[in-house]
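To start, the structure under review is shown below, and the notes come after it.
One protein chain omitted, others in place.
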Amino acid sequence: MTSLFEEVAPSEDDNIPVRRVEVRLNGERRAAKVEPRLLLAHLIRQGFQLTGTHTGCDTTNCGACTVLFDGEPVKSCTMLAVQAHGHEVTTVEGLATASELHPIQEGFKDEHGLQCGFCTPGMMLAAKALLDHNPNPTEDDVRWALSGNLCRCTGYQNIVKAVLWAAEKLRDADPGAAEGGDE
Amino acid sequence: MTLDEVKIGGLGASRRRVEDNRFIRGKGNYVDDVVLPGMLHMEIVRSPLAHARIKKIDISGAYKIPGVRLVMTGEMMAARNLGWMPTLSYDTQAILATDKVRFQGQEVACVIADDPYIARDGCEAIVIEYEPLQPVVNPMQAVAPDAPLIRDDKVNQTDNIVFDWEVGDVIGTDQAFAEADVVSEIDMHYPRSHPSPIEACGSIADYDRSTSKLTVYMTTQAPHIIRAAVSLVAELPEHMIRIISPDLGGGFGNKVPVYPGYVMSILASILLEQPVKWIEDKSGNLISTGFGRDVYLKGQMALRNDGKILGVRMHTDSDHGAFFADAQPSKFKIGLMHSAFACYDIPNAHLTARGYYTNKAPGGVAYRCSFRVTEAMFFQERMVQAAADDLGMDQAEFRRKNFVRDDDFPHRTPFGFLTDSGQYEKCLDVGLEAIGYDDFLKQKEEAAARGRLLGIGISTMTEPLGAGNSREYDILGIKMFDSAELRVHMTGKAILRTGAKTQGQGHETTWAQIVAHELGIPAEDVVVEEGDTDTAPFGMGTYASRSTPVAGAAVSMVSRKIRAKSRKIAAHLLEVSEEDIDWELGRFYVRSAPDRGVTIQECAMAAYSNVPDGMEPGLENNAYYDPPNLTWPFACYIATVEVDPLTGVWDVLRVVAVDDCGVRINPMIVEGQIMGGLTEAYAMANMQFITFDADGNCVGGNYMDYLLPTAWETPGFELHEVVTPCPHHPIGAKGIGECATVGGPAAFVNAVIDALKGTGVRNIDMPLLPDRVYEAVTQHHDVSGAPPVKTD
Partner (left out) sequence: MYPSRFKYETPSTVEEAIGLLHDGGADAKILAGGQSLIPMMKLRFAAPGTIVDINNIPGLDYMRTESDGTFRVGALVRHVDLERATELKDSQPTIAAAAHLVADPIVRTRGTFVGSLCHADPQGDWASCMVALDGSVVAQGPKGRRTIGVDEFVKGPFTTVLAPDELAVEAVVPKAQGVRSGGYLKLERRIGDFATAGVAVAIERNGDVVSRAGIGLTGVGSRTINAEEAAAAVVGQPLTPDTIERAGDLAAAISDPRSDHRGSADYKRHIVATFVTRLLTSMQPTREQSTEERVA
């Protein structure tokens, strides 16, 4: 949308309160006018047209919509878009740089950590949050950290391997990080 | 120099998946990601009651909400002859309820609005008055003397019975039982379950008045079947319908049928002449779309004291919900239930089956299996364990004694299927060795002495995969072949299209591997496309593990046609006769002078620049493949468990899987399929089920109650393989996608029952919830039937 033209509804209902939301989305400043009831997941998907964040359930169980909110994994279907005002949001689209995949993405591909791909963005972001806090996770640590995200295809074993693969690669790239993480 | 097949991504290469490149970047294209200009949004009003007459629907409130464009009710649909639609099993199903609602969650109205929030507001503003009727929630109630008639819309329907059906030899079986030393009996229930892909269903219908063309983006595993169905239901010409099935967030059988939501979005788009998007919510998906299972079994086995099975009797009572909408072959009313016992050499068997209408969601889809095969194999392996226990025989020994032997193929099963290959005993041995069978039995004994309950469960089975062959199979009269179309471009790169539709199985990767195997064109030079009926050749879609057995075979066959033409071109280029050249991977050469040759890429260039006189230019073809038989993979799954006698909680100690699915195209993907399948098996055994209370309220209509296991509960899996190539498949492959879901549950249940051996407990019905196991442990009795939902 440029500022030259924006179509508005013919009969704008003045009773509907609209608020301005400004977020740092994958490092970029983005702003929108939204109804307070708009869910964060829908702002990301429909508003900012980043459709890598999926919605899989109505009840905050599946985690397909997981994004990082100020670095912490959250279920973006269970936050209001207006709550993101002034905060940082990272989606799957923010994992890779233009030229390079994030090691977690490489790991998922190399270890066959995905099949239909629907849960994958949420899984990868939950995994990133884990590795940011704990660069040396055990298999149990990974299983525990991903237990808020459901996958129906893989049986998780390869997802776990993918995260451990990425952890190793990240440690190799930055041996110092293995000492502590950000805790 | 001969090409290295694995290096070019051919057969046997664990090639990393092509589709992952977009999925890991969040660049998949699922239905909900598709945005069309001017698109409106649809939401559905569902019945809160299981059985009720609709007295009044007041939609005026919805139209008062700014942004609401259209409200549709059953009455409106009926006026356009769209009140009802045919199902895949020659029954009818309401699109929007007209007379009464027949299950909780049934579609009653829908609202189309500028955005989905407003559409939902509109739904909330519709007022519906119901007159409650007595609900029927299981087969027993369906035939009770005072049972209400559910399908009073059908002229000749006077009761709640859908069908009575039988197969097998009743006289021979009676005789076998007369001669038996021991008769083993067991009653079981396979509970209602839902395939529940994480992505629910959805569609975007886009009708363009100016071209009369209807384009529908939708979550379907079988786009061509949908095109035909839409053409018939909506009375639109088939060539003016384009179904596009983009990336699917899983299917598992859930996305085979035609659902009312799809039809409503289509009608709405026709009426409004704007694209209409419907994205189903999770509860809508769980309470209204095709479930799996919900079958009661009475099983009997006639046994000789030495362990030989003489005959089997099975009776099933299956609950089909309010509309008989099973996705299954037309000829077999209870699907392939009679594929049971195919791996055992049993002379006589007889199966009777009765289907029932109830006030529950319709379906009976093949949830990650071939039409009722999951129930068949579960019942089989539970009956086998009970029989071995009744005889006091070792579980493995009993199976070994009754297996069809390697030299007995082809083998006619007691219900008439023809199995063609397998090494059953070898698979069992690999499994027993891997789990350390003898050691575990000792460990179990030692643990028992200290009050700990360990158990081991075995499940061995062969199942018919790859629906189908057209002698035995059709759906609504359509034969179950599949197709592939291959275009090789002049630089030797290619595009392949098939009538199948991947939902995570990795067709974009594996089909190219088959082309690489057949033609020596590197897999990375082949792009694979599926799911668009305007471009893909006609096919029956992907379910019942049929992609590799049928469409995969078509990929081989079309590649071979390309190779045959290339051979003629090669002869022309090499200036020798066709008989004088030989093929090695990727290259034709002169037999007498192997250094003289042309590559497949050179043939491709020549096909567009230098064809022999009289030959059509170009290098493309298609193949329709009707398999001569089903494929019969074999599997041996073994689980060990420990049961906590104080809580009934059971933990899986180890899971060993030995799969023989013939030649593996991509071992990495095959193993992924097996692990996914084992997880669903574990889920069904442990936690995943849908049940109903006495009022017909669905329990399990969201992810708070319908439990899918997380990474934490899911056990680790140890995979092994045996390879017996399929004798009739072009590359010797068999289906694999569903084996573990089909064969797995019995391994877990058998293990828990084994842990309770000696307490008199013969059966606990799935799911083995802690309270049910605890009841069995402490009360020393079976815990059977659908898990009760009391409302005290």
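In this document, chain identifiers A and B correspond to the written order of the chains, with residue numbering beginning at 1 in each.
By our rule, a residue touches a chain if its C-beta (ideal position, glycine included) is under 8 Å from a C-beta of that chain, and two chains touch if they have at least 3 such contacts.
These numbers were taken from a predicted model, which means no experiment stands behind them.
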Only one of A:Leu80, A:Ile104 or A:Cys151 touches the unshown chain, namely A:Leu80
Answer key for B:Tyr63, B:Tyr117, B:Phe409 or B:Trp583 versus the chain not shown reads B:Tyr117
Among listed residues B:Ile24, B:Val136, B:Met314 or B:Leu707, the absent chain is touched only by B:Leu707
Against the hidden chain, chain B presents residues 116-117, 120-121, 124, 281-283, 644, 646-649, 686-687, 691, 699-700, 704-705, 707-710, 712-713, 769-771, 774-775, 787-790, 792
It is residues of chain A that touch the chain not shown, namely 16-17, 19, 35-37, 39, 58-61, 63, 66, 69, 72-75, 77-80, 82-83, 126, 129, 144-149, 183
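Convention: only the chains that are shown with their structure count from here on.
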When centres are defined as mean Cα positions, the distance from chain A to chain B in whole Å is 31
Counting only contacts in the complex, chain B reaches chain A at residues 16-17, 19-30, 32-33, 35, 66-67, 114, 117, 196-200, 247-252, 281-283, 503-506, 668-669, 671-672, 675-680, 702-704, 708, 710-712, 714, 716-717
Given the complex, residues on chain A that touch chain B span 9, 11, 13, 35, 37-38, 45-46, 49-59, 61-62, 64, 91-93, 95-96, 101, 105, 108-110, 112, 114-121, 124, 142-144, 146-160
